[in-house]
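One protein chain is absent from this view; the other protein chains keep their places.
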Amino acid sequence: MTIETAPKQSWWNRIAHPGQFVAMTQRLLWPLTIITALLFVVGLWFAFFNSPEDYQMGDTVRIMYVHVPSAWLSQFVYAVMAVSALGTLVWRHPMADVSMKAAAPLGATFTVLALFTGSLWGRPTWGTFWEWDGRMTSTLVLLFIYLGIIALWRAFDDQLRAARVIAVFTLVGAVNIPIIKFSVDWWSTLHQPASVFRADGPTMPGSILTPLFVMFFAFTFLFLTLHLKAMHTEVRRRKLMALERQAVQAGVSA
Amino acid sequence: MIDLGPHAIFIVSAYLGVAAAIAGLIAYTLGDARRTARRLAALEAQGIRRRSAGAKS
Amino acid sequence: MTERQVFGPSFGEMVLRAQGLACGRGGVVLAEALNFVVASGRCLLLRGPNGAGKSTLLLTLAGIVSPLAGGSVLEGTDEDAGPQLHYCGHRNALKPRLSVLENLDFWAALNGPTGMAAPDALDRVGLGHIAGLDAGYLSAGQGRRLALARLLVSVRPLWLLDEPTAALDVEGHALVTELIDAHLDRGGLVVAATHDPITLPDLTRMQTLAMGRAR
């Protein structure tokens, strides 16, 4: 073993140790939970009691307050996974594997929610649950990528090896997602005159923006909290698997 | 309850769906955490400790 | 078959040096703090029970599994000269639908036909008479011989052999010993993991590394 002589480690190195990562971030968990809960209370209050109905969309605008944050998270979580994948491949950072694995089911859930709320919003607005609109279609493709990644995690026996391989796939997906988005947009404009989804833009009054922003942060903090908790669990699971393997080995040599 | 207009059913089901999914997510995360912690504790109770080897732990 | 043949020029002075090497797979350390030096013309035998990490050590030396700590280096080689080693694992990497000669020709083309001509190499390992047959007909021992012939068609200084004598008969054992001996004669290096005793005519050329979790 090489002797480590660094007297003071940077935070970067310190969180590279899974056990220390858990110890250091354990304190963050409760504050994050409380912030998330507060944001949701405020956000929901705004969403239902303190925002007007849109002159065009009527009360259905309230679906936006859960739809837009879900849609944002569906992409943000993938970005988190892609950055973690870089961490796995470039810096071989042990926590990057854990972050990547913990994020995948969360991202898939938020993508499902984005599609679900989108179609519930679409029914009264467009008159159909599903429209082969560019955004919804590319979100659907994104969902399949998420599900593929989750299936991949489950298919590997050795999670350490899995991390590096899945990191490659995550990055290939990250390179591809803009291309998919572009191609789907190109395709949907080819088959229909214009996208219907034009809720954003300067027409949006501030009274709608406020709940939207609060909910946006509420969802983001919800993700951060759950992600951190799932990462802790994943660290423990790895320790568990190492111990189990060791127990088997001990059984053999005894 | 405030009046949600003619499309109340969509709004309510959207919020209920999101609430259910998030609740499920939280339950899954916590349940997974608890299960893993319990198994780890059980294993450590058997006296199996991590050797000094491994990833420089 | 017993005459000592030296094919091609001999290698320069090389040293395989491992320092503080730890290897393992799937997060489990199988062997650690390994220090050894193998010089040109020497053979290192890895001994130890199943699961002691012999195969993993060979894979680590071959650069297929990355070391958990420390490292190994083959000193005295040109960095740009390409791969300097032959790895010969448990699996023979034979395609049953290709003939014996075609199998060997492929590796010669891929690794550079710097050694024996493929038919000569087949003669050397005792497969010359069935060169035209599909490799699928070979017995386990014959497949092993064909895998060994791969080491002869392209010249590389370091041989990493994982159970080279597996499935071989008595003659086969002698063949492996001769091949290793000839390779050492020209200044090559061999690291071999084996359960069968390999005894070279010149015992001073051999060194042994005992592996196992006796620590």
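In this document, chain identifiers A, B and C correspond to the written order of the chains, with residue numbering beginning at 1 in each.
Heads up, the rule we're going with is that a residue touches a chain if its C-beta (ideal position, glycine included) is under 8 Å from a C-beta of that chain, and two chains touch if they have at least 3 such contacts.
Definition applied: contacts and distances are computed from a predicted model.
Q: Out of "Multicomponent Na+:H+ antiporter subunit B", "Hydrogenase iron-sulfur subunit", "NADH-quinone oxidoreductase subunit N" or "Heme exporter protein B", which one is the UniProt protein name for the chain not included here?
A: "Heme exporter protein B"
Q: Could you list, sorted by label, every displayed chain in contact with the chain left out?
A: A, C
Q: Given that one chain is not shown, which residue among A:Leu29, A:Ala79, A:Val172 or A:Val248 touches it?
A: If we include the chain that is not displayed, A:Val172 is the one touching it.
Q: Can you say which of C:Gly20, C:Gly51, C:Gly89 or C:Gly128 touches the chain missing from this structure?
A: C:Gly89
Q: Tell me which residue among C:Met14, C:Val28, C:Leu44 or C:Ala62 touches the hidden chain in the full complex.
A: Among C:Met14, C:Val28, C:Leu44 or C:Ala62, only C:Ala62 touches the chain that is not shown.
Q: Where does chain C touch the missing chain, residue by residue?
A: Touching the missing chain: residues 59, 62-66, 82-83, 85-87, 89-95, 97-98, 102, 106-107, 109-112, 150.
Q: List every residue of chain A that touches the chain not included in the displayed model.
A: 89, 141-142, 144-145, 147-148, 151-152, 155-157, 161, 164-169, 171-173, 175-176, 179-180, 182-184, 186-187, 190-191
Here is the rule we use: only the chains that are shown with their structure count from here on.
Q: Take the average of all CA coordinates in chain A, do the same for chain B, and state the distance between these two points in whole angstrom.
A: Roughly 14 Å separates the two chain centres.
Q: Between chain B and chain C, what distance separates the C-alpha centroids? Give it in angstrom.
A: Whole-Å distance between the two chain centres: 51.
Q: So, what's the distance in Å between the C-alpha centres of chain C and chain A?
A: Chain centroid spacing, chain A to chain C, equals 48 Å.
Q: Taking each residue of chain C in turn, which ones touch at least two of the other chains?
A: Residues 22, 27-28, 32, 69 of chain C touch two or more partner chains.
Q: Could you check chain B for residues that touch two or more other chains and list them?
A: Where chain B meets two or more other chains at a single residue, that happens at 51, 54-56.
Q: Applying the document's contact rule, which stretches of chain A touch chain B when the two form their complex?
A: These residues of chain A touch chain B: 1, 4, 17, 19, 48-49, 53, 58-60, 62-63, 66-67, 70, 94, 105-106, 109, 112-113, 116-117, 120-121, 123-124, 222, 226, 229-230, 232-233, 236-237, 239-240, 242-244, 246-247, 250.
Q: Sort out for me which residues of chain B touch chain A in the complex.
A: Checking each residue of chain B against chain A gives 2, 4-8, 10-11, 13-15, 17-18, 21-22, 24-26, 28-30, 32-33, 36-37, 39-40, 43-44, 46, 48, 50-51, 54-57.
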